[in-house]
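A single protein chain has been omitted from the complex, and every remaining protein chain is retained in its original position.
Chain naming follows the written order as A, B and C, and within any one chain the residues start at number 1.
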């Protein structure tokens, strides 16, 4: 076995040193009654070439944007990943290391996370950011719990235009914590209904949670929402499912958000059938001690040199146990590194340019589709790189037709919103050429071939 | 431009420091008469995503063993490459370094080459090996020149069963050096004709060059050839185009070869349309000072620690200039590292096992094809993982037929040996499954579908 | 060499990216929505960025750098082919919301992995959704709570031994439970559990083998005690690497367990994730698994979300798929006998280290060790402590073991070698440990000043916490 170095002779010598006669004897503390009395019933081992062949055959059975032009978004985005990202995270000092508990031999990871925290703060306009969480949805759930802790209130308003899987995740996390989740409807703009919001918000409300942009791609009016929420002492949580938008849109911090929780997959991380992704999380200085997750801080070593350490661990489970701000332990360190490298490469002008490209291409598609006979754009609000299309007929049938023409045209909304069975969500990124967009429009216009 | 860091402001500041008013002024020593007066006429620059798309479209237009089962060998072999090889050579400390002229910061490269030299000696049964050459063919040419230097003779016998491109390369290198190249025919075994050899060898002969295995996959009788050659004071040069064979066959050193020059591509290096490959080169201790190429030796540093340096540079062009043993400067360092990693992973049992698999699969195919109506195996000699097939009809037509059935069946020999227009060379490696071999045999048997 | 922060390398106007020219008209958002440029964002060329992160990497230590005996973390070798596998275009480029019939390869892999984990653990049903061990714990404890809710009474408390990871109590709290800590003497006794177990207790969380590396030999009886009072048993699967092919938690009476694919199944730790924390449950608990679950019907795979008793969703999409690919590749490479051999060698390695160091370092618990061994600082002279030994090991070229955990051992030194280390590596490590013990006696300053060979020395962690500087401020 190429991963296990023991030769028969090694094993014999080691057993002698240990002072046992056999490998079995090592397990003598395990009662016979709970021992497995048969071999594990698993497939025969594969050699490296057989394994690769098998995995390639599985991989080849999945559609990808290379095999089929794709307009799928909905929380997982097809953005270009510069080759440097993968080559740098493939350095084994990064990817085969553990959490940086020993700062003297973990300065690489620690400094990179410190840079990551800084980038997240800059992008979101917030004061502090943690070292990462699992994904956008679970980060959003942690944000809700944090708002509950910070306000000592138990009522949370959630926009129905927030990503449905984020809403479900928040519900799961809150399930047994006596937190009341109150849905806030959206209006004709596709954004959260401000009048409903005003009537639902009260002095018992811990937080309002909205997507920015929301699940329909619509840019919510965070400033107005912040004003209403703050007026009643509630926190505003902005959940960012497509953070490329932050290269162009006003930052949630600037608009008054108190907590920003989002999905960082767009920053150099492959869509990879849903994970691993990157939950990012940022808050205001005043709420620092109630924040969940790891934090890296700057300090000095015994020689007076700048260095970085995990800090404020007294919020965390390994110190505070049941009183911790979260149970999170390992997070998504390598994905945070990918985002850090991606954002370092894109830099100030790149993040803007890629955002403008996404927005412009989506607008191009939106206008063209909206002008088609039989299709319309039901929401009036400004969108970023996704928008909802109303088909007039069952969306699933439209998408299947596109599929037969070799295009993944979007995500049917009926599964998430039963009343939207005729609608689908189209996402356009910088990876979709005008030619692809034109082909999509033509396929929609053309009907069944 | 993402590879060039200069901002406009940098450029201005630097020009000021230099004391010139413009970039143009930096080139003032170049006479106007030889300046290019127009922009270079090249395609417009591509962004990284465009570049990758373009290159993928080119790459997809080449057949590979994944797209088409392949029985092509002839000096370039489809062997499995463990994933660890590429991941290790992708460490930038290796692949972005230069030749290890500064040993204090090049011990990684130097120790790896020292290990490579040792592995080559072990495998070939020789005393000393150099740090690599360009490929098997040019290494073979260097071996001929070395034999000429060592013996001060100018006549070289070359087996006609040596790889034709190696023979052509030897001819090019010898072209203006007054070396007489005498072809030695092969016999019905497919090996070098011993009686012809005996009559051609004389006291003016510097060397005899044979393939081991030769171009037809046949295992030459090196021991007998060494005896004849040594009897007349000539060197025996064994050229190894498929070094996996050395896991199973007696080593050339054991059989009396004086110089072993070969192609190391089989050791973890992709076929990559013909390069970069790895010329390996080994010789006897007595000929050390006439060897071409770089050598790494062990020594001690000022602190008494073991370390490695480039040594015996007095043979080389940068010291000896026109009196050097070769003009070679950069060689194939990273490919030598790939081979070192590959051989370290395979180790003693792996190199044997992969050799046995190649041999056994080729024998299986050879027997099955030899038994087919209309096909025969024209050469009687033992072969390793390649063998010649006689088709009775034009080989090109047979191969085209196989191709239409999705199989790259072999290499037509008519282009190299006009008298062999009905023959082709079939190579079977550990990568060809029994199923693939059976499909090849069935396709040959079945005629046109 | 020092390396500045990425922001300190920045120069206005420098670029490290390239994009195709925009091939549609540039559109305009209402100005009110548009931000200024992202203040402070770096501006660098590609080479700047590559050098920066390359240099940072050289300040790190990974499994490929050397021996990494971090207890409870199972820092085994991360096979290279698995890295290549996860990067296959058909895996890395598959969208999680693509139609199921265009995702059959990914779904088949997930289904197969569910089956394989079920066989290794003895649990009939497995979810792959949780992103990490603690996420799996939360999933598992929510399932326990949901089951109790379905029985009509959620109960109030959860029992947790004092040797447990901190995530256990934190998780119980997230499910609305009070935590009752059970003092243990190395292993838990069924008697002790029986004393605490009543109808207010929802269940027990154990780790087996526990964090002292000891098998909970009364586990079967303990489970019976808990079940008798209507409770359920949760097992923290962090230490499954001791048991593969030898004993199965599902056969011990345990009801729920999470796996750490980044421990037992060799996926890389990534400097702190991503991992994956699948959860296995008994048949009775299967209806409560999070949605979606991958099922096979008529040879086709699909995602089943119509599960009315489900606790719901733990995150978006289906799990850390890229990690699942690596774990699947590992299991397919080893097969059943290989996994058992891995566990045997992991246990042999831990016992070998124990045998070599036991005379010198104090061993607080004498039961047979499984995959890890825990020493205490008791024998250390001259004001040398566990921290000093840990830092001195760095100077010898090793990553330190886990220290000061489990909490029940004063100055714990928790060593987990895993099966991928050879006898030679263990010998060299043990010699370093013995040399350090000698240094503690003869030259304690070497320990107190360690590490000296690293770029930075010991850090002022107090100052970091007192006056937190959590981002670069220019």
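A few notes on this one:
Simple rule for what comes next: a contact is a pair of C-beta atoms (placed from the backbone, for glycine too) under 8 Å apart; a residue touches a chain by one contact, two chains touch by 3 or more.
As the structure is a computational prediction, the values presented were derived from the model and not from experiment.
Counted over the whole complex, the shown chains touched by the missing one are A, B, C.
Screening B:30, B:188, B:371 or B:442 for touch with the missing chain picks out B:30. Contact with the chain that does not appear here is found for just one residue of B:248, B:339 or B:369, B:248. Contact with the chain not shown here comes from a single listed residue; of B:193, B:258, B:287 or B:430, that residue is B:430. Counting the whole complex, the residues of chain C in touch with the unshown chain are 1, 9, 11, 14, 18, 45-48, 50-51, 54-55, 58, 63-66, 77, 79-80, 333, 397, 420-422, 424.
Counting the whole complex, the residues of chain A in touch with the unshown chain are 1-5, 7-10, 47-50, 82-84, 86-87, 92.
The working rule: only the chains that are shown with their structure count from here on.
Averaging C-alpha coordinates per chain places the centre of chain A 48 Å away from that of chain B. Inter-chain centre distance (chain B to chain C, centres taken as mean C-alpha positions): 46 Å.
The residues of chain A that reach two or more other chains are 48, 52, 56, 66, 80, 82, 87, 90-92, 345, 430, listed in rising order. Residues of chain C in contact with two or more other chains: 14-17, 19-20, 44, 46, 50, 54, 79, 81, 83-84.
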